[in-house]
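All protein chains of the complex are present and in place, except for one that has been dropped.
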Amino acid sequence: MHPRLTFALAIMEAIAILSYAISGLVEARTKRLDGVGTFLVAMATAFGGGTVRDILLDRRPFSWVEHQWYPIVIFVLCCFAPMVLRTFDRVINERVLLVTDAIGLGLFSISGTSRALDAQMPWFVASMMGVATGVFGGIIRDVICNEVPLILRDSRPYATCALVGCWVYLLLDYINFDTVYSVLIATGFILVARLVTFKLDVRLPH
Amino acid sequence: MHPRLTFALAIMEAIAILSYAISGLVEARTKRLDGVGTFLVAMATAFGGGTVRDILLDRRPFSWVEHQWYPIVIFVLCCFAPMVLRTFDRVINERVLLVTDAIGLGLFSISGTSRALDAQMPWFVASMMGVATGVFGGIIRDVICNEVPLILRDSRPYATCALVGCWVYLLLDYINFDTVYSVLIATGFILVARLVTFKLDVRLPH
Partner (left out) sequence: MHPRLTFALAIMEAIAILSYAISGLVEARTKRLDGVGTFLVAMATAFGGGTVRDILLDRRPFSWVEHQWYPIVIFVLCCFAPMVLRTFDRVINERVLLVTDAIGLGLFSISGTSRALDAQMPWFVASMMGVATGVFGGIIRDVICNEVPLILRDSRPYATCALVGCWVYLLLDYINFDTVYSVLIATGFILVARLVTFKLDVRLPH
């Protein structure tokens, strides 16, 4: 892989993890959880999807065990949550969050599919595990906070974009397209699909 | 095993899985989940119990990984959920659902107990894992849909029938009764116990 691509992917991953963690942090604050509660919900949102996938694939170590700095950074963010949220209100608006969350959805779903394929999962199961990686963080967040998971009940396509993107990746993998470019194309597909369907206010039939 | 028995068990298993999946589908529709959300809830209901048991036993592959056609069929059902539910309202009534669900409860609980024994679990733990296989699908469905699990709060015996059936199986296994017949007898016991207690409106004390 080109070193620039590696670097770009690492940056995107950091953005995605932080973006998921912050969505957990915001939800935890609305439920008035304490510092450690906020941390648990933020961690579950950021790493829940990948952890569920790794448990299903019987794969260790988890990414948050390998990269201990992620939990430490999220812990510090949660300790200063009121301050973080105030700064964050000034600097970051909903549109930015929508984009960073879509980057996370794309990256997590495609990396999940790719790891499931590495573990010899059949194709449909691999795409399911990809979507699970992308959306289970948010599901666990909402289950702990006692809500019907938002991403399952939103009429705007969210998990659906992730699923179609995983199929794009499976197709590219099937025709033996270069892996790095497949990841980038499929991740970009999910990102663009999520933003375009959101912008055009596409609604799924109930 | 006689080929006819194998065939009968395979048919019963398909009925049980579809019956559990449809109960997830119905619940997901009442919560107005989208297509992928409906699929996740239907899958969790149909395979959640077995997956929890296999994670506890550290057993792979999961049945929905080995038999990829089950998730694919459930996915297609969920894509056409409104149509499926309309047809289903015309063809299938509550009494049919009660019977198919009881078949599922019996089969899943006994196969769970049997697999836990194969993994050298002690007898009481094996019966717990059997019940968990039978009821965790419904529990996960209700937790995702933000309800107190129905099968834990129903005053009619449900999990209790499963538990007693698992003990029947353990007893037959203890006296070295033929495994296939033990499975059939214990499954039949749960099926009949569930239907009879339902019909007689037996209530557990709270």
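Labels for the chains are A and B, by order of writing; each one numbers its residues from 1.
Simple rule for what comes next: contacts are C-beta pairs under 8 Å (C-beta built on N, C-alpha and C of every residue); 3 or more make two chains touch, one makes a residue touch a chain.
These figures come from a predicted structure and were not determined experimentally.
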*Among B:Ser63, B:Asn146 or B:Thr179, the residue in touch with the chain that has been omitted*: B:Asn146
*asked:* Considering the whole complex, not just the chains shown, which residues of chain A touch the missing one?
replied: 28-29, 31-37, 40-41, 43, 51, 55, 58, 60, 62, 64-65, 68, 71-72, 75, 82, 143-146
*Which chain B residues touch the hidden chain?*
55-56, 58, 121-125, 128, 131-132, 135, 139, 143, 146-149, 151-155, 157-160, 162-163, 204-206
